[in-house]
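Before anything else, here's the structure in question.
A single protein chain has been omitted from the complex, and every remaining protein chain is retained in its original position.
Chain naming follows the written order as A and B, and within any one chain the residues start at number 1.
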Amino acid sequence: MTASALTVARTRRRRGRQDRASHAVLHIVLIAGSIVMIYPLIWMIGASFKPENEIFSGAILNPFPAHFSWSNYVSGWAGSGEITFGQFFLNSLLVCVGAIVGNLISCSLAAYSFARMRFKLRGLWFAVMLGMLMLPFPVTIVPQYIMFHALGWTNSILPLIIPKFFGVESFFVFLMIQFIRTIPRELEQAAQVDGANRFQIFVRVVLPLLTPALVTTTIFTFIWTWNDFFSQLIYLGKPERYTVAVGLQSFLDATGQSQWGAMFAMTTLSLIPVFLLFLFFQRRLVEGIATTGLK
Amino acid sequence: MTAVESEPRRAVATAARPRRRVRRQHGDNLAGYLFLIPWLIGVVVFVAGPTLASLYLSFTNFNLLSAPRWVGLQNYIQLFTVDPRYLHSIVVTVIYVVFSVPLSLIAALVLALLLNAKIKGVGIYRSIYYVPSLLGGSVAIAILWRQIFDSNGIFSKLLQLFGLPATSWISSPGLAIWTLIFLHIWQFGSPMVIFLAGLKQIPAELYEAASTEGASKWRQLRSITLPLLTPIVFFNLILTLINSFQAFTPAYVVSSGTGGPLDSTLFYTLYLYINGFTNFRMGYASAQGWVLLIVVGVFTAIAFITSRYWVYYEDSEKR
Partner (left out) sequence: MSQQSAFARARRDLTITRRGLMTSAVGTAGALLLAACSSGGSDGGSSAKVTSGPVKLTTAKLAISWWGADDRTTKTLAALKLYTQKHPQITFQPSYGGIVGYQDKMVTQFSGGNGPDLMQVSDRLPFIANDQLLDLDPYIKAGRIDLSGANQATLDSQRVGGKLYTIPWGLSANCFFYNKALFQQAGVAEPKNGWTWDDYADTLEKLSDGLPDGVYPSEDIWAPAGTTAWQPFQLYLFSKGIKPYKSGGKELNFGKAELSEWLSFWQGLLKKGYLPPASDTAEENAIQTSPFVKRTAALYPINSSIATSLQGLMKDELGVVTLPTGYQSKQNLPAKEFGEYINAPIIIGANAKTQYPDDVVDVINFLITNPDANKITLMSRGVPLTQAITKLVTPLVTPIERAMTQMIDYVQAHATKNTQAFPDTDGQIGTLMQNTSQSVAFGKQSVSAAVSDFFSQAQTILASGS
């Protein structure tokens, strides 16, 4: 034990200097990459502070406004009609939270079943699960609408949330299956030997080990729901229920007045919650609860 | 509740005990289906109806506003016989898939490996590299992408630095598809995050053991990281493949829903959408949808078959 610890310590010291040099190189590469990645965003933030007649003519490429103005934020926040953007934010948040809870519960249950159990027709159901990803969305919009209308759910957020509680997001089911399959079975078998039932094993053993996938699901569900436009547009008939994605589209009109500045301003604002969420949750990916704590 | 409080710890303590594996083909019928119940309900209630309806509609003339009229295979026949735009949309989509899938996956994997390092500010870097994906297919992207790739755009300016002529990438029929491929690569955030999560699943003690034995970083990458990451690589491959075949938002947003210039960005699903909602030919669009389902299904099946040879599962029962 002590011998190997010593070796490790010595190797680490030797590597320390190399690491510092290679880290410097890494930083340079990453910063250069960051600029490419983030330039369009900087441009957009800049545009959100420009008066409208400066955004698309003149020095277009320069992200910094010649005349700095907050007015886009004021007019953008006023929203559309009598509903402010604040309301859109709250609505989006509500839909997102519902979708996240639904996806976490339903997808992990289904994934555990698919990944760890052998049952009749498993192959068929698995194919169905993947097949659900393969039909392009426009062909089911209308039948789906008719179905939700028959249920009396149109003009409400129910069609956006309830299905998530029944695992319709195959992406996450499949994601969790793949992650569960990277977990050695021994831990579950040990729990089984100790008399835990399947559900206990799932909750006490599998879910904690699945944290990275659950975090990923949370992040993606939030962002994708936040950005999802079509289904929100179709099902949220009343302006007081509109979400951010729907609200953003209402700034532009090909047959009348448009508000580009306000659109950029609100797009910028709408990125803040998703960015913060990502910044917060990506830590969970760094720490990685996984098997490291189980040595 | 409290009775099972210490389960995980005990589970860990007993992890080393010999396995007692029950190896029956359908040994978990009851438990399997119990866990699957919510999902099955979802399939029956929310998915089956609309899906079967769209299959039925693919054999009809359906203009969305009057009752569908049965026409048998006519839609399917028309697709392949009298519709040059359809065949063109297939070509455009295949080009998109062939380039954007591998390129975006490689970018995502490389960045995930770099951003998995324990360096200062790694959280900030990750967030920055993820920012483009936050934008998704928002209205802003449509405008940003035009700005970047038109003849006075930053991209053209950069190429000029290398002595290349100033061209408008966004508006040249031969080049426009590339701006969408770039867009896909630029938004590699999602597979990157999944890779990062996957990297965290790899037990740290494996690396420690390898370091102790003096294995180089490169060697560790090849013999530990990559093999253990294959289920996640496989996942990203399948999903990126499926999503790219169905790519809609980028072309819709960037070309204002036209697929222009000269149909050069007329993606399969975009053309399907145009047929359904702009041309009021939902029956025809549904037929397109089902052809795509079959094609993507075949590709996915092929991927699954080959996966036996290169995907390594920790829980594999073959060991």
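Quick note on the criterion: a contact is a pair of C-beta atoms (placed from the backbone, for glycine too) under 8 Å apart; a residue touches a chain by one contact, two chains touch by 3 or more.
Only a predicted model underlies this, so the values are computations on that prediction, with no experimental measurement involved.
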Given B:Arg126, B:Arg146 or B:Lys200, the one touching the chain that is not displayed: B:Arg146
Contact residue for the chain not shown (choose from A:Leu151, A:Val193 or A:Leu207): A:Leu151
Listed residues B:Asn29, B:Thr258 or B:Ser307, member touching the removed chain: B:Thr258
Residue ranges of subunit B at the interface with the undisplayed chain: 1, 34, 37-38, 41, 44-46, 48-50, 52-53, 56-57, 61-68, 78, 82-84, 139, 142-143, 146, 150-151, 167-168, 170-173, 254-258, 260-263, 277-281
Footprint left on subunit A by the chain that the document does not show: 52-53, 55-57, 60, 75, 78-82, 141-143, 145-147, 149-151, 154, 197, 199-200, 229-230, 233-234, 237-239, 242, 246-260, 262
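The definition used in the following text is that only the chains that are shown with their structure count from here on.
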Contact footprint of subunit A on subunit B as seen in their complex: 4, 7-8, 10-17, 19-21, 24-29, 31-36, 38-43, 45-47, 49-51, 53-54, 57-58, 64, 111, 114-115, 117, 119-120, 122-123, 125-140, 143-145, 147-148, 152-154, 157, 186, 190, 193-194, 196-198, 200-205, 208, 211-212, 214, 228, 231-232, 234-235, 238-239, 242, 246, 248, 268-269, 272-273, 276-277, 282, 285-286, 288-290, 292-293, 296-297, 300, 313-315
Touching residues on subunit A, where the partner in the complex is subunit B: 4, 7-8, 11, 23, 26-27, 29-30, 33-34, 37-41, 43-44, 60-61, 105-106, 109-110, 112-120, 122, 125, 128-140, 142-144, 146-147, 163, 165-168, 171, 173-175, 178-191, 193-194, 196, 198, 200, 202, 204-205, 208, 212-213, 215-216, 219-220, 223-224, 227, 229, 245, 248-249, 251-252, 260, 263-264, 267, 271, 274-275, 278-279, 282-283, 285-286, 288, 290-292, 294-295
